[in-house]
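A single protein chain has been omitted from the complex, and every remaining protein chain is retained in its original position.
Up next is subunit A:
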Amino acid sequence: MKNLRVMIVDDSTFSIAVLKKMLEKDGLEVVATALNMKDAIEKAKAIKPDLITMDMTLPDGNGIECSRELLKHVKETKIIAISSMMDEEIIEKAKNAGIKAYLQKPVDADGLKAAIEKLFAGEELYQILQDNYEEAFKESVFTFLKSELGGEVELENYQLKYKGVRKSSGISVAVGMIGRHKGRLIIDMSSNTALNMVKKIVQDENQTLEEAIQFLSEFTNVIAGNACSLLNGLNRSFGLRVSPPTVIVGEDITISIGDMDSKSFMIKTDLGEAFMNIGVQKGDESWI
């Protein structure tokens, strides 16, 4: 909550004064105030506040129109509507315009504080995820392979040769992670490596490719599941769950990693190497 820069849009100087006092008491910095839509848009463009409180009635437009226009210019800014009018129709319109929460005037200090905290909690949580996902997955892979395969297990950072894409080595598995924020794990290895691994783990030389595929699917599932448990242990609000794996098999397949925040690794074992990519993405804030 600290260091949040706020702009207040309201046609009443009285309301502005009340809101300013409340926000500053909570440690937020009120960086601008605007009495009308034109002024709001100009100031928001220049200042790019983290948060805007938006009245619904403005002399040269309304709060919905103003929010819609503002969000074209300041996509990262979050808007909370604060208005004396509140009914289902206007709430629906506010949601559609990209407003994140709706509070009715007279707004009480605790209600406003709670709404802002909830709105920005996701940001801090995402930072925690970004800071920790790499370690969680590395630990998960390392623990699994060390206990199941033994021998040398090394994880090296890997730079994708072509921006955002990976040519499959034969078998790839994608597992989605879904919670307050989202993510995805991709593990890719040759059928030979998968076969070598499954033979070693089940101690049976007669394992088939089909069984190797099953192994890799389960391996990826376990890695993602364990890593998500580690992350959920750090902060329960992550609420990460793992979606069923999709196994992709083929000779000439390119996987698009996409433009999410991701890291790639080469997992080196005595039985061959595997590619791993983990990506995370900020989840949508739900309506407050």
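Going forward, a contact is a pair of C-beta atoms (placed from the backbone, for glycine too) under 8 Å apart; a residue touches a chain by one contact, two chains touch by 3 or more; residues count from 1.
We adopt the following convention: contacts and distances are computed from a predicted model.
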Legend entry - The complex's invisible chain, by UniProt name, from "Sulfate ABC transporter permease subunit CysW", "Na+/H+ antiporter subunit E", "GntR family transcriptional regulator" or "Chemotaxis protein CheX": "Chemotaxis protein CheX"
Inset, instruction - Could you tell which one of A:K43, A:K78, A:K182 or A:K200 touches the chain left off the display? - result: A:K182
Inset, instruction - Return the single residue from A:E24, A:E42, A:D60 or A:D259 that touches the missing chain. - result: A:D259
Legend entry - Residue ranges of subunit A at the interface with the undisplayed chain: 163-164, 168, 172, 174-178, 182-184, 186, 213, 217, 241-256, 258-260, 279, 281
